[in-house]
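Single-structure report; data block below.
Right, chain A next:
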Amino acid sequence: MNIHFKLFSREIRVAFKRWTDALTGFILFFLIAILFPLISDSNKEFLLTIVGPIMMFSAFFASMLSMQNMFKPDFQNGTIEQLMLSKGSFVSLILTKTIAYWLFTSLPLILISSLTASIYFVSGSGILIIQLTLLLSTLTMVHINAFTAAITLGIRYPGALMTLIITPITLPILIFGSKTIENSILGTDISGPLYFLTGMMMLSFFLGPWITASALKISMD
Partner candidate 1 sequence: MSIFDMGDYNFYVWSSVFVSMLALFLTYFDAKKKHKDATSTIRNMNKPK
Partner candidate 2 sequence: MNLKKIYKYGSPPNFYRFVMKLEPWCLCLGLLMIAIGSIGGLFVAPKDYQMGDAFRIIYFHVPSAYLSMSAYAAMGISSIIGIVWRSNVAFAVAKSIAPFGALMTAVALITGMLWGKPMWGTAWVWDARLTSEFILLLLYLGYIALHATIKEQKRADRAASLLAILGIVNLPIIHYSVVWWNTLHQASTISKLDSPSIVGEMLWPLLLMIIGYMIFFVGVICRGGSAEVLMREKRSNWVKEV
């Protein structure tokens, strides 16, 4: 357990040093959300119908923007190799790393989303539902991002390829996430899509670190 804790605190320290990564995603998330009412239509009903897709879309883009640097610096300075050789299991170390990464890049988005949601005239429990949806979906997306970042590690300009890989895999989460928000605003039952999101999150926690670890192993040799 000790090694996980050490890795975790190291990740946090490194993340503070590379704060621009997290900030870029954060700014992008916020900007997409406030630009939409400005360039389309700012009446309340319209905004309430699009808030779900906008939230999911901006979270998706924000997480995609910062993920290129998820493993790359550590890959170049040899940290990943050291982790692979260390005595803790590699899969659980990857899980620790992913969670630390999530804390730094996605948690701020969830916190700020209460503000952006109120720009869209969402009120009361709607904001909580949006935050819950974002929590579940970013926890799933971070594993998908980790896998994609790991598998494209050896490639010099992976941008377009990453987008191509990540979009089809993330699509169900985007659909169900925006469905949850939409249902909560319409006042209908949200349990269906919410259960789906939770299920996907569990699945990604079981499969994600394992598949990311094997992708990293492939990229290493």
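Note that a contact is a pair of C-beta atoms (placed from the backbone, for glycine too) under 8 Å apart; a residue touches a chain by one contact, two chains touch by 3 or more; residues count from 1.
The candidates were selected such that all candidates are chains of the complex that A comes from, given by their letters.
The structure displayed is predicted, hence computed values, not measured ones.
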item: Touch assignment for chain A within the complex, options 1 or 2; value: 2
item: Contacting residues of chain A [partner candidate 2, same complex]; value: 147, 151-152, 154-155, 158, 160-161, 164-165, 167-169, 171-172, 175-176, 179, 196, 200, 207, 211, 214-215, 218-219, 221
